[in-house]
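Note that one protein chain of the assembly has been removed; the remaining protein chains are unaltered in position.
Each chain gets a letter, A, B and C, in the order it is written, and its residues are counted from 1.
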Amino acid sequence: MVVILKNNATDDQINGVISQLEKYGFQVNVSKGIQKTIIGAIGVKPDFDTRKIRILDGVSDVYRVTAPFKLASREFNEDNTVINIKGVEIGGDSVAIMAGPCSIESEDQIYRMAEIVAKSGAKILRGGAFKPRSSPYSFQGLGEEGLKYIKAAADEFGLLVITEVMQISQIETIYPYTDIFQVGARNMQNFALIKELGNVDKAIMLKRGLSATIEEWLMSAEYMLASGNKDIMLCERGIRTFETYTRNTFDLSAIPVVHKKSHLPVVADPSHATGIRDQVPPMARASIAAGADALMIEIHDDPANAFSDGPQALLPDTYLQLIEELKVIATAIGRKIN
Amino acid sequence: MVVILKNNATDDQINGVISQLEKYGFQVNVSKGIQKTIIGAIGVKPDFDTRKIRILDGVSDVYRVTAPFKLASREFNEDNTVINIKGVEIGGDSVAIMAGPCSIESEDQIYRMAEIVAKSGAKILRGGAFKPRSSPYSFQGLGEEGLKYIKAAADEFGLLVITEVMQISQIETIYPYTDIFQVGARNMQNFALIKELGNVDKAIMLKRGLSATIEEWLMSAEYMLASGNKDIMLCERGIRTFETYTRNTFDLSAIPVVHKKSHLPVVADPSHATGIRDQVPPMARASIAAGADALMIEIHDDPANAFSDGPQALLPDTYLQLIEELKVIATAIGRKIN
Amino acid sequence: MVVILKNNATDDQINGVISQLEKYGFQVNVSKGIQKTIIGAIGVKPDFDTRKIRILDGVSDVYRVTAPFKLASREFNEDNTVINIKGVEIGGDSVAIMAGPCSIESEDQIYRMAEIVAKSGAKILRGGAFKPRSSPYSFQGLGEEGLKYIKAAADEFGLLVITEVMQISQIETIYPYTDIFQVGARNMQNFALIKELGNVDKAIMLKRGLSATIEEWLMSAEYMLASGNKDIMLCERGIRTFETYTRNTFDLSAIPVVHKKSHLPVVADPSHATGIRDQVPPMARASIAAGADALMIEIHDDPANAFSDGPQALLPDTYLQLIEELKVIATAIGRKIN
Partner (left out) sequence: MVVILKNNATDDQINGVISQLEKYGFQVNVSKGIQKTIIGAIGVKPDFDTRKIRILDGVSDVYRVTAPFKLASREFNEDNTVINIKGVEIGGDSVAIMAGPCSIESEDQIYRMAEIVAKSGAKILRGGAFKPRSSPYSFQGLGEEGLKYIKAAADEFGLLVITEVMQISQIETIYPYTDIFQVGARNMQNFALIKELGNVDKAIMLKRGLSATIEEWLMSAEYMLASGNKDIMLCERGIRTFETYTRNTFDLSAIPVVHKKSHLPVVADPSHATGIRDQVPPMARASIAAGADALMIEIHDDPANAFSDGPQALLPDTYLQLIEELKVIATAIGRKIN
């Protein structure tokens, strides 16, 4: 923490600030310039409420100079985290593809989708069994029955499973069926849930909240890392801005920033970011080009009758063609899509 | 829903859109102008995904013309909802004051605070027993022990209790001790929690999410109204914008807008909105002047050693003086603070 | 400026940063903690591009610790700036009221409006002669003819004039007719214009840009102060956020923040902030309660036929009644509206 004193701060005020900082346990270092006095305060845990210093007499400004996350930081771990799930890597040289329908709708539907996913060479099948819907009248998901369907379909085609967990009570139910737990954007700061997921021995994909800063996103990852789960990937899916022509603003510049600040892999989700089918391919291409470590794409073979989010699902043919284009882009930046 | 066709839409495309709308159960009304064809589609539930129409051939734009909330709307209920809890009204002529510490810290502390609250003439005591903290190392609240303390202190001084509920599992624990359940900003779209609170026979105060639109906020209230709980009040506590000199942007213009769109009472929380003590009084005054039905203010008699949010707590004397000013402002706009 | 080194920065990197800072003319002070090295760098002009240090090897973060504005800061001038124009004060104990139509439409119209303004006790008449319109087909203002009308009407009723200047070439034209030059939100960073206005010997009201931070707003004021014009007032008129139910988000919390950071008076403009007549009175009341030094309100006696912004204009009777309420609120906070 760095404390900037007011130009006209008295010696009494400066000493008051110093003794208060020492009382809170900080190691203090004072630099007196001709005009400005600056106090460096080092050594207290990152969740210290800096406002406690900001309201003291004579203080002009306070800057926290240590990132509030530690285990998630690039400084803590200089090498990229590569998550390896049954031989499938996320965060390594290859860009992983996750694809599938928004919701698991039936045994048959998820089987057909798994077939397409396998055909594309992708290794991870997505599908929701518990759906967070803004209306109580909307389809709420097939629950455990759906989980059985997706697990069977994934096994048939040698795929991994990723599916969303919304509540602590669902962790145990979902555990046997999934390889990756997905935490949705609205739950990014559901601290009870993410703390619990920190104790699970399966990988987690943490979506960025609609208005979460990159720092808050990494803080939520820190929660899980601190609980012991090292297999955390982040997922950018669009943020809320003033723009209304797009559903969300897909923040692709977050990808190189996260890669600089953290060692954790970043997944990009152009389907939710854009919300409209014909914008998914350009944004999928841009995601790979921006350096995403994995891509999540929604597909459906009858989008008009999809139980949820049909308008953003790619048709199988469009999807298969897109994957071919993505492979060329991956090659251009020295990576590959297997 | 109103569907705008492209200027060059063919008759086949227009007929395709019409038949699709009818298939979804809409009653259709077509207006053909010289340049533009507009289709009015009426009669399907508000959670219909309008993107399903937007992606059809020939469609230029789609506008949802019914608010997605119904029970929360002013049209549904022209008269203001007045919540009456043991004789204390929220939403009537009087502006209710809720005050107390951020966290219940001890039996003695909450007793002292309750005394100040009662002295000011306020009728509702606030205090948190379960705290949603962004760091796992921070104070997490006294739990049920704290609830016993606040209930005893409130009873001693004839006050009501408001306290925050963070998880479904806490509802039963908190129930005997509180008069109003507070739902925090991060839980505004925790649909499982709010649906459950819709079944409780006590009042709810629903804080606005940090990046929630007014429409989403009213939708969350709708969830609870639909479950049968009519005693819902909303609480504005600041939204996230680009501005960094303030912690949040306190959206006071939301107050007259909610009053126009809805019959539910609105509480203003200048303590959390500003996050800094010396900005609380001007924003408290502005809240009353803008028409807030109630005010929530944090107080502490030793803020430097508060377990949480000390920098935004008013000292008792400042608080008591502020209440006197607020009474004059209330009078100026034809209301009163008792 | 404070420079935070990476935990693993080498001595060579640290020395490299130090010598670079010295080369740029900074006075350097190094604090080496066990984990972190922090460098305080003092003494170079505020517009130094801190990214030049941020990109050096071994640097983790850079914080500018001096506000980039100086003459506008509260530290530079502890006492409030009180602008006195022909005996009318802005920034003193009294809250000044500026009122009038959006556009000057005719000699008769501005005369009728001036009469209302005078009747309310207000001392400043507003009215636009040059209108910045987003469509070339909209009414562009009466130009110099309009200026003659407003000056005559103001003189008749003993009022001051405020009117908007949009281009450097208009300054000379407007000068004889106005007492205060208004700079619109879209011109807040039109540096050529504001630099020129710094040389004018009349007061300036600088509106906040739609997405301008408070810091940028004060920087634009700094431009004019640096050129020698001390009579600068700021005007909050709403910022752009994600909310769509309101036209802008009226940032009233900016008022106490500006009062803390700066000595300049702040005007509030609820008419443009809300854009809708029935939201103007509650927001006008809230502005006074939040501590605004002046209020700008649009009025019209035939809003349905107004040349511009009719929907946000108050009818004369509503306006006169509002002023009476505002007087009570002003009294409640120890100020007055004469």
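List of remarks:
FYI, a residue touches a chain if its C-beta (ideal position, glycine included) is under 8 Å from a C-beta of that chain, and two chains touch if they have at least 3 such contacts.
All of these numbers come straight from a predicted model, not from anything done at the bench.
Residue B:Thr241 is the one among B:Ser94, B:Thr241, B:Thr274 or B:Gln312 that touches the chain missing from this view.
Among C:Ile83, C:Met166, C:Val200 or C:Met233, only C:Met166 touches the chain that is left out of the view. For subunit B, the residues touching the chain absent from view are 2, 4, 6-8, 27, 29, 31, 33-36, 38, 40, 42-43, 60-61, 63, 65-66, 75, 211, 240-242, 244.
For subunit C, the residues in touch with the chain missing from this view are 45-47, 49, 51-52, 54-55, 68, 132-138, 166-167, 186-187, 189-192, 195, 210-211, 216, 219, 223, 226, 240, 275-278, 304, 308-312. Mapped onto subunit A, contacts with the missing chain fall at residues 211, 213-215, 238-239, 241-246, 248-257, 260-261, 273-274, 278-279, 282-283, 285-291, 325, 328-329, 331-333.
The rule we apply is simple: only the chains that are shown with their structure count from here on.
The central chain of the assembly on a C-alpha centroid basis is B. Which two chains touch most often is answered by the contact tally, and the pair is B-C. Taken over every residue number at the interface, the positions common to subunit B and subunit C amount to over half, indicating a same-residue contact.
Separating the centre of subunit A from that of subunit B, both taken as means of CA atoms, is a distance of 27 Å. Centre-to-centre spacing of subunit B and subunit C amounts to 31 Å, using the average Cα coordinate of each chain. Annotation for subunit C: residues 211, 241-242, 244 touch two or more other chains.
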